[in-house]
Every structure is written in C-alpha cells, then in structure tokens.
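Only one protein chain is missing; all other protein chains are in place.
Let's turn to chain A:
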C-alpha cells in the first residue's frame, strides 16, 4: 500500500507550481461538473481518513474527524491538522492515496493541501482542509456497487530545496 503512495510522488514535480492555483485545463470542466451535478442520496458512502508522516518529517499530523458520510454528487469538507513541534521551520509536501483504488477515479479533490510545499514555523499548528466530492458516475458503475467505504490517506514528506523525494523501487 505504501508503494502506491510513492508512485504518486513523481506527479508533484509535474504539477509543482509557483502560483498554487490549478490552471490545468480540467479546472473549468470541474466547475461545470460541480455546478450541475446532483446528489445521489441513496448511495451513502463512508469516507475515513488516514494521516501518515514519512520518517523524514517531524510533524504531528492527524485527521480531525475519523469519518464522514457523504453522497456522490455533493461537495464535502474535512479537516486534518498538522503541528511542527520542533524549534525549526519545516517544509512538508504531501501526497495522497484512495482505497479502494478503483474508487479513486471518482474521488475529486476541489482543493486541499497536497502536492504543494507547506511551511510550518516552529511550534506552529494549522488546520488543513480537504474539499472534495465523489463523482455521481460512481453510483452508476457496477464495479462500485458494493463500495460503501472509501479511505483517504495523506502522507507528508519533508521537502528540502533540490531534494528528490525517495521513490523506493521506482528509480
């Protein structure tokens, strides 16, 4: 399972930004989707939250809710919290994973805190929101018919200038 998270890491280099605000061609389509989609109330999905830190980073990082019940087609908000308990600023960068992985294609993050460097000053603690939705097409996919639990996992790594994140087995 950890291997899957590492496989996602190279994407941060593709999307690593100065602006921090999307700018991908999917953004406009995403907005239309969000505005026009309708909740599928008969398909309640439980979303649970994992938080991990790579051994390289000394942050405390945890979800602020253990679970949330959502329906496809409706936007949802959830929170993580991160603290830097050390006396030095630390820059972290996170990636995420969705299980079951086949559900990941329907899991859309509108905005969150991943794939971009986040700097916490010494002793600083911040809320980290995730704003997401499950695409309504999830409810029409027969392969998803028995899926009523999705787990969202974020992992933070320490980001240092010029450092490449470790990719075990993928070098």
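Keep this in mind: contacts are C-beta pairs under 8 Å (C-beta built on N, C-alpha and C of every residue); 3 or more make two chains touch, one makes a residue touch a chain; residues count from 1.
Note that in this section contacts and distances are computed from a predicted model.
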Inset, instruction - Have a look at "Cytochrome c oxidase assembly protein COX19", "rRNA biogenesis protein RRP36", "Nucleoporin 43" or "Proteasome subunit beta" and point out the UniProt protein name belonging to the hidden chain. - result: "Cytochrome c oxidase assembly protein COX19"
Inset, instruction - Tell me where the left-out chain touches chain A, residue by residue. - result: 1-4, 7-8, 11, 15, 17, 19-24, 26-27, 30-31, 34-35, 37, 39, 41, 64-71, 74-77, 79, 95-98, 100-102, 104-105, 108-116, 118-121, 124, 126-129, 131, 133
